[in-house]
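Missing here is one protein chain; the remaining ones are kept as they sit in the complex.
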Amino acid sequence: MRITCPHCGNRSLDEFIYLGDATVQRPDPARPDALAAFVDYVYQRENPVGRHRELWYHNAGCHAWLVVTRDVRTHEIFGVEPAKEVSLSEKTTGAAR
Amino acid sequence: MANRTLELRSAVPELSRNSRIGRQDGPARLVVSEMTGLSVVSIAARKGQSGSLQGAVKKLFKIELPNTPRRVEAGGVAFLWAGPDQWIAITDMAVHPDFDRELVAKLGKFASFTDQGDARTLIRVSGPASREVIATGVPLDLHPRAFQPDDVALTHASHIAVTIWQIDEEPTFVFAVARGFARSFWHWLSDSGSVHGIEVSPGT
Amino acid sequence: MTLPPGSSRMSKGGQIDRSTPVDFSFDGRSYQGFAGDTLASALLANNVRLIGRSFKYHRPRGLIAAGSEEPNGIVELRSDARREPNTRATMIELYQGLEAESQNRWPSLDFDLLSINSFLSPFLTAGFYYKTFMWPAALWEKLYEPIIRRAAGLGKASGLDDPDHYEKSTLFCDVLVIGSGPAGLMAARAAARSGARVVLAEEDSALGGRLLGDQRIIDGLSSAEWAAKMAAELEAEPDVRILRRTAVFGVYDGGTYGALERVSDHLAEPHHHAPRQRLWRIVAKRAVLAAVAIERPLVFGNNDRPGIMLAGAVRTYLHRFGVASGSNAIVFVNNDDAASTVSELAAAGVSVAALVDPRPVVSPVVEALAKKAGIRVISGGSVERALGSKSVSGAEIRLQDGNLLTLPCDLIAMSGGWNPSVHLTTHLNGRPVWNSSIAAFVPGAVPPGMAVAGSASGALSLADAITMGDSLGQDAAIAAGFKAKKSALPSVEPESTAIQPLWRVVNARGKSFVDFQNDVSVLDIELAEREGFRSVEHLKRYTTLGMATDQGKTANVNGLALMAEFAAKAIENVGTTVMRPPFSPVAIGAFGGHHREKNFKPTRLPPSHEWAVEQGAVFVEAGYWLRAQYYPKPGEKDWLETVTREVKAARSSVGVCDVSTLGKIDIQGADAAEFLERVYINGWKNLAIGRARYGLMLREDGIVMDDGTTTRLGEDHFFMTTTTANAAKVMQHLEFCHQWLWPDLDVQMISATEQWAQFSLAGPHVRDVLLKLVDPEHDISNAAFPYMAAGEITVCGGTRARLYRLSFSGELAFEIGVPSRHGDALIRKIMEAGAEYGITPYGTEALGVMRIEKGHVAGAELNGISTAGDLGLGRMMSIKKDYIGRVLAGRPALVDPNRPVVVGFRPVDRKRRIRAGAHFIRQGLEAAAQNDEGYMTSVAFSPSIGHWIGLGFLARGPERMGEIIRACDPIRGEEYLVEVVSPIFYDPEGEKLRG
Partner (left out) sequence: MANDRFSIFKVISEALGGHKGWQPMWREPEPKPAYDVIIVGGGGHGLAAAYYLAKVYGVKNIAVVEKGWIGSGNVGRNTTIIRSNYLLPGNVPFYELSMKLWEGLEQDFNYNAMISQRGIINLFHSDAQRDAYVRRGNAMRLHGVDAELLDAAGVKKHLPFLNFTNNRFPIQGGLRQARGGTVRHDAVAWGYARGADAQGVDIIQSCEVTGIRTEKGRAVGIETTRGYIGAKKIGLACAGNSSRVASMAGLNLPIESHVLQAFVSEGIKPFIDTVVTFGAGHFYISQSDKGGLVFGGDLDGYNSYAQRGNLPTIEDVCEGGMALMPAIGRVRLLRHWGGIMDMSMDGSPIIDKTPIDGLYLNAGWCYGGFKATPASGFCFAHLLAKDEMHSVGTAYRLDRFATGHTIDEKGVGAQPNLH
């Protein structure tokens, strides 16, 4: 598999480290049901068969965290975005992940 | 040079003397030397200050800080892209012994600076076999159509994180390798290059 | 050049170099071949037909094929450490002095005792072992399994370290062409002419594919000449890279192809410094698969006898190697393509007894060929049984009228049609589809970026291969961003590839083999069907069809067709098994490349390494780092004596240790303090500039991730240290927190681990030593530079340095950092300066002893399941802020008061050695799991206290001070009593480190 880092270009899989689902969002620790929300955030996964938005770290490259959209059946990659920009825009627009 | 009162030591003793390694007949097809005597500083733009930093650098050094993996050089200082809003600056230690402080003084408002002059070993590789040898460790397309002088890449070589850039069309490549790994890097390079014959010249 | 008597070498012809004879041996006998031969062709030329024994029945076997699909002709090549079991004779280029031996036979190939299995074959059908060997139970392990295992495998591995080396490399191109037959050559030329960067990979040593083994005319040239001309043309293109002896074995995601180049396998040994083989990772924008098709054997009685060969292979041996595979042939084929074998054999002077064609109506092509060559055609007939044992001696042919005809022969050239090599198209889960017009599977969905040309696509004629290769080569270049240029196509005469499938000869007598190497016969497939193993995967797993070293290249389609017949299904409804890479087997060493033995992983050396080597240090791996473990002195009897001396020196005078391996991260920015607040459990905003603080960070699940000290160098500048082991993980975590969780913070992080050579100096005389090094303008007195102070200084007359008043050892201690290039010089200066105090270098072992004496937790306690509370650090958890891990650290199980907590232990018998890994059981209770209350994590002999001490986790530990419990170490056969004590054994008030 090859991932096109938006900063570094098209690179081999072994430059990257995988974290997991990018659609879960760290809950507000002050909310009353924080414990349940954190359990969901840390442990529960949709694990879809198909498109998956996921976090990767360009470990052997620019050290950017990336949001990769990928089909987990075919490994086809539809898009790669810098996680920082995704996060910032989600924070401004308040969009749910 | 008041701040370098202690002796400097290379991380790769094998690169400190002239030698011919591997295949002995014919001209060496790989030429390797360590680049010593350099100051290297990491630059990371402060939040929202990337534009101001670039402006200030332009004013001071007459160059545009690259926003893509490229290297620019002016007045004896080279700036290499090192990640989003990050660069490394390289210059002659004899001229800029406290380069990090110099940069903090001039640009401290816009960026954070970290001295890296001792963190990395810089190794220059050239010769007709250089692309072929490098390909045994570096998973990048270094064909002249794909990688040209002043192109920079952050990647790995034989399991070791490196920054690689090309400085001329001969071609000559430079590797910046974490100092602790430099000797393993050399082991790989010399193993892979032996079949072509390697000429080692001491650091410059 | 005269040929030895008995040779099957033709007097002329072939692409071998008759001026270069090559000596070789097989099973100890010497033979001669020519440069350009394979071991297979040279053996055939020397009339050696019996080459191996089959896996299960040990039946005599000879060559069937001429390429990598060969199932029978496999040998052990070379000797001693270079011995290569299961090597296909068809793929070995002959070199001077080559040694090969047959395998899977005893005592000899000619007389193999295990061929008795052939007579036992009624018992050895598919799956026989699942039904047997169960009675009595005890005998399986003692008797049956050892026997089965002894029969396992084919060749023998050397058992010695592989002396050759392997290389791995990455290659990028616009268009990868796989295979250099007519389609591949045309595709490569078309793509190259457009300006694309082309890689042409060919498994064989020469370009041409079947052009080399067939006799066709292209543009007036012989097919081999035309291939050579095309090869020369491609060689001249600057951006074409031709990889000969290179098999593309696998397709991976993202346009990545795995290929193996046999760099030196055609030599007796690799040239000095050269690799034996090279593993290529080819990254291609587009690929054209132009692999050959593989000819199918026909399934009839005793179809495995040596001398029964694929018709295409017979032609290849004839035309490429100048070898006649026999002197009196029967050609048994069901398709027009293979019929040319009769005329070509006849032209070469081989007598052909008959052309047997099961098709009831003779095709005009076959008729014409046979007539021209004057050969008898038996249409509507089939070979029911081959005669002979170690070599075929005749054939029983059932004629269309029902009569049986026996003809003598020493060669049966068979062809059941061609199977396109669809393997690579299936590696990304594409499934091939059935094409009834050629009676074979052709590619279905292909990997992204791949196109399939020529016979691999099912277009079996030469003309189609040329046209398709050219057009797909152009398409590939266009898709890769180039403009195609049209070229004139070479001209060839038309041909017929008509076929009528024959999956087995129904009334065959004798075993009819489908998978030769694994001895899977028609009967096995029938039995599998009867027992319900009807899915193709069940068929494969139950009968082992297609699981031999050839992965069923000649067997699978016949096997599927037979299952279809027995299950009364259409072949396309039986399905195909998934074809797994590699296409042809690849030496494990090639995947390892440079990274074996010592070079498995890079070694990371701290700045004082050379110096430590000079001191005679013993080193230890700490992750990738190599650290000095201890520094033995002459006369010391063991490590314990050395370490004890080192600890005593540090405690009584002064010691020095390289601690450069700690992770170091420069954290800057206006929000740096806020950032630390969020990643550490304790507070940071109130840390003064010039002060350091111990910090603990959790994972989000509330478990401890790492610890270390962080220093505030400026208002917006912190310098974090991490444990050696977790440096990279912490950096990654911090980047995650910043880039993903809190991108709005103004914080920058740079790893500075390698920038600083850092030495810990500890002991009562430490300040005396430092005063000689630290430049006088810096006051390092206790008042000016108290415990946990930190700052930038200069040493040795102006070298920039950082000084930290930190103590892992519990002594009065400082850590001093200089830029790494000075690390070597500084350790020498430190040793000089400390000489008068007997300064003693100490390694990780003494460091460990001192930290255990102080009750500091380290790797053994930060084990990934301990909480801050488990480490006795629960009070550090701030209640004034949120931080990573806070919420989940509050889960019931993580705050359970019964959790094991770190406490100290000392042996009741003070002379006794205690050991890590022992479990704690209350006195009076059984040493059993239900009474397990924790375990010892770290132990040391404490020179300061004079006996062994330990740290460990114990349930409710802090409440149990003074309790005597059992330390049970059954795996070492030990058990002893220990007393629960405070984990701080040494200087509990911390007076020394503050002094």
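A, B and C label the chains in the order they appear, each numbered from 1.
Definition applied: contacts are C-beta pairs under 8 Å (C-beta built on N, C-alpha and C of every residue); 3 or more make two chains touch, one makes a residue touch a chain.
Because the structure is predicted, anything quoted here is derived from the model rather than measured.
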Touched by the hidden chain, restricted to displayed chains: A, C
Touching residue (missing chain; options C:Ser7, C:Gln32, C:Ser115 or C:Ser158): C:Ser158
Residue among C:Ile703, C:Leu741, C:Met788 or C:Ala801 touching the omitted chain: C:Ile703
Contact residue for the chain not shown (choose from C:Gly510, C:Pro582, C:Pro764 or C:Gly798): C:Pro582
Residue, one of C:Leu113, C:Met134 or C:Leu977, that touches the chain absent here: C:Met134
Hidden-chain contact residue, picked from the options C:Val248, C:Ala860, C:Met877 or C:Ile965: C:Ala860
Touch residues of chain A, complete complex, unshown partner: 1, 12-14, 17-21, 35-36, 39-40, 42-49, 52, 54, 56, 70, 72-75
Hidden partner chain, residues of chain C it touches: 55, 82-86, 122-123, 125, 128-135, 137, 140-141, 145, 148-150, 152-162, 164, 166, 168, 250, 252-253, 256, 258, 279, 281, 427-429, 523, 527, 530-533, 535, 537-538, 541-542, 544, 548-549, 551, 578, 580-582, 585-589, 591-593, 595-601, 603, 620-621, 699-703, 859-860, 863-865, 888, 891-894, 915-919, 927-929, 932, 935, 937-938, 968-972
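Just so we're on the same page, only the chains that are shown with their structure count from here on.
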Averaged-CA centre spacing for the pair chain C and chain B, given as whole angstrom: 32
Residue list for chain C, restricted to those that touch at least two other chains: 170, 281, 283, 744
Chain B, residues touching no fewer than two other chains: 139
Chain B-facing residues of chain A, complex: 7-9, 11-12, 14-15, 60-64, 82, 84
Contacting residues of chain B [partner chain C, same complex]: 2-11, 13, 22-23, 42, 44-48, 98, 111-112, 114-120, 132, 135-141, 143, 145-146, 158-160, 178-181, 183-185, 187-188, 191-192, 194-195
Chain A partner contacts - residues on chain C that touch it in the complex: 170, 252-256, 281, 283, 428-429, 448, 700-701, 731-732, 735-736, 738-741, 743-744, 882, 886-888, 890-891
